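Below you will find the structure I want to go over with you.
The complex is shown incomplete by one protein chain, all other protein chains being positioned as in the whole.
Order of writing sets the labels: A and B. Residues in every chain begin at 1.
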Amino acid sequence: MRSALTKRTVFAALLSMLCIPAVIAVNIVFFDDRGYYAAGLAIIILSMLPFAFAFEGRKPQAREIVIIAVMVALTVAGRAAFFMTPQFKPVVALVIISGVALGAESGFAVGALSGFVSNFIFGQGPWTPWQMFAFGVIGFISGLVFRRMSASIGNAGAAAPFVGHDESVRLGWNVRAKRKKERLRIALLCAFGFVITFVLYGLLLDTAALTMFTSEISGNALIATYIAGLPFNLIHAVSTVVFLAFLARPMMEKLERVKKKYGLLR
Amino acid sequence: MALVAVKNLSFTYPERTEAALRDISFTADRGEFVVVCGKSGCGKSTLLRHLKTALTPYGERAGAVFFDGRPLSEVDQREQTSRIGFVLQSPENQIVTDKVWHELAFGLESLGEKTPVVRRRVAEMTSFFGIQEWYDKKVTELSGGQKQILSLASVMAMQPDVLVLDEPTSQLDPIAAEDFIETLKKINDEIGVTIILSEHRLEGALPRADRAVCMAEGRVICEGSVTGVGRALEGMGDPMLSAMPAPMRVYLALEGAGHEGSAGSADDSIVADVPKTVREGRIYLERKVGANRAKEAVIFRPDRAAPLIAIKDTETISSRPDGVEPFIAMKDVWFRYERGGRDIVRDLSFTLKGGEFVCIVGGNGTGKTTMLGIVTGANGYWRGKARVLGLDPKKATVRQLSQAGLAALPQDPQTLFTRNTIFDNLVDVAAAHGKSASSEEIEEEVRRVCELTDITDLVGFHPYDVSGGEQQRSGLAMALLARPKLLLLDEPTKGMDNFFKEKFAAILERLAADGMGVLMVSHDVEFCAKYAERCALFFNGGIVSEGEPREFFSGNSFYTTSANRMSRGIIEGATTAEEIVEYIKTM
Partner (left out) sequence: MSEKNKAYRMADGYDALSANESAERWSVFEGFHPLLNYLYFAYVVIVTVFFLHPVLLAISFASASAWSVRLGGAKALRFGLIFVLPLMLVATALNPVFNHEGVTILGYLMDNPITLESILYGVCAALMIGGVILWFRCYTSVMSSDKFIYLFGRVAPAASLIISMTLRFIPRYVEQAGRIASARRGLGFDVSSGGFAQRVKNGGEVLSIMITWALENAVDTADSMRSRGYGLPGRTAYSIYRFDARDGALLLVLCALTTIVCVSIFSGTVNMGFFPLFSMNATSAPALVAYVCHAVVCLSPFALDVGEDFVWRSLQSRI
């Protein structure tokens, strides 16, 4: 699993940027610029394709595939486990953690596939591509932004067993200093989680919903939609913060351990 | 010519000082069935993983492995994938996809076979194994034993020349394990595939094997025909002997190893007559006991003379003169999972007193584990009466029961590990159950329990970095740190080797001597016969017979130990190999 971007991914990203204007052009010419929803759908599907090609193209190894599958399954199970609390879900938090721990590309894969597979359970619908896109991009960006964070959080040591009392006090100091730094990093991650959930997931999906409902995306309509969605998006963003605060450190510790133990870094 | 040959192989894991394998040499010829045995942690798995490059662990290595006359490193991946089949230990973990058909095709897909070829091979394999009905199922719908057969079939679909199996039956119940070994024998006999199998449950595997390799501490201590290895072990007085099938143990104890038995070389010339199966054992015993065979002979174990307790008498036990309230008292208890559902536990009456070690045996799905759930309060019964440590488990909270001294060890110790070192896990439990204790006292107690369960050297490790048996011991230590008066054990000997079983029994006996009540649910008839104070047979939701183990098992005809089956009608009442030997010696 690499944290830096491969050339393939960069190429893929550029390609998708070229596709998007083309779609908009087709939309204006053939559909009289009215099918916002259709155009949006086409754009996000097109922009996901290059990531898919990049992922398939580099032929991920068995261990990487398994770890991604585990993270997707955990995310989907997490979404299912909190079925009784709408919007209060660990999905985004887990996707962010995957992005940070496994790198941007795997983060995208975990996000997009979680969006897809969870709809095997919750029902596929016109929202599926949007969710896939939002989760995927969140995983991708997290991987880019916090490239070096995983190792520094995941490696905070535990005190050795059966050490003498003095020794453990000394170790304790060391660990405490480390922990303080680490807490700062997690706070940063939480803040990032809040913003990205609110903006990328919340606003993007609200906009998508609006394009389904109306022919004219006016400022008023947007504002009204965002206001209507505000409580939901807030809950969602707060839930991401809560889950990140609880899960980030232990999850990254576990992921780092597995990566190291099974030579995923090799 | 040898199909697989290991020459002077040594191996050390990174960041470990002790070598895992030391100068190992052995061969397996075409069509041979080889069993690799040894106590857990002796290096069996490490050795077997060296037989396929894709699974070879990282570390320092010397020596070489040859496959079909070529160094393994020169056999390309594609050829290895198809010709060397590997079945791993856990039935759950090694299945990759969600559907049976997909799992069966997985290896062939990797090899790049076209759909018609895959279809034919898969069809052949499902017919050979008789698993056609599974084809469209989800993997989740299969039982553990069925999953393991599926793994075997999906490897066999690639038509390997050699099958390497790393303790494939350790997670299975005895009947499924027996089925699995039987299937292996069928593959060996009818297709001629070479089989290299590592096992700790040798009763089933050894009689079917051509050769055995016995390992200890990373070395091969003896190798040769099965009977030869038995003799060699007897000659060395090696503790590995106790893992051999009962008929072999009886024979070797009575006849001795023979003059040639010595370490390293097992002489095959004096074999033939060492019995390996119950059938052979009976023939041998008949001959041995001969004319002066005493039908009524009963051997009492000197330390365990208790009368047979029929189920009706449970009342009388609970009011035995010592008069203390029993730890568990159940009367006519019924339980079902849902309203209008089937009763899983029906009309169950059972008593257990402090200081008793009781085993409940019985087949799968008879409700044994459900009964444990009633004791812990997880399953609320709907009819009858139950008291556990003076509390009604249905009404008491988990905390109350726990404070009264109830602790349960689950089947899978991996369900318990929260923290990154075994030590931290132990401290967590100890601290939760000894709130007022100082940290020194807690550490002291942890240290004491670690010594008792023999894990002192392991406490610094991550729980997943130690072997299955060691995880089991760590789990036991956690349960003991909950300071139980009543300890419930669900299938604790699963995956334990015979050596630790002895140690484990000693621990339980000591705890019972200190007044702890121990209730164990198990498939392991041999273990229960040897060590339990009382056994009960669970069937169809209730206890159908109950008694002191020797009486209990000699009353059963099929569901009993192999020593008992072997001596039935020849020597009455013997349930272990040791008892048979003792009887014949004193005759």
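The criterion applied here is as follows: a contact is a pair of C-beta atoms (placed from the backbone, for glycine too) under 8 Å apart; a residue touches a chain by one contact, two chains touch by 3 or more.
Here the structure is a predicted model, which means the values were calculated and not measured.
Visitor: Shown chains touched by the missing chain?
Guide: Taking every chain of the complex into account, the missing one touches A, B.
Visitor: Using the touch definition from the top, which of B:154, B:188, B:227 or B:421 touches the missing chain?
Guide: Checking the options B:154, B:188, B:227 or B:421, the one contacting the hidden chain is B:154.
Visitor: In the complete assembly, which of B:20, B:36 or B:105 touches the absent chain?
Guide: Checking each option in B:20, B:36 or B:105, the one touching the absent chain turns out to be B:105.
Visitor: Give me the chain A residues in contact with the hidden chain, please.
Guide: Residues touching the hidden chain, for chain A, are 30-32, 34-35, 37-38, 41, 52, 55-56, 59-63, 65-70, 72-74, 76-77, 80-81, 83, 109, 113, 116-117, 120-126, 128, 212-216, 218, 220-221, 224, 246, 250-251, 254-255, 257-258, 261-262.
Visitor: Could I get the residues of chain B that touch the absent chain, sorted low to high?
Guide: Per the touch rule, chain B residues meeting the hidden chain are 52, 54-55, 77-78, 81-82, 86, 88-90, 92-99, 101-102, 105-115, 118-119, 122, 139-140, 151, 154-155, 158, 337-338, 373, 376-380, 397-399, 401-403, 406-410, 412, 414-418, 429, 432-433, 464, 478-479, 482, 488.
In this text, only the chains that are shown with their structure count from here on.
Visitor: So how far apart, in whole Å, are chain A and chain B when each is placed at the average of its C-alpha atoms?
Guide: About 43 Å, centre to centre.
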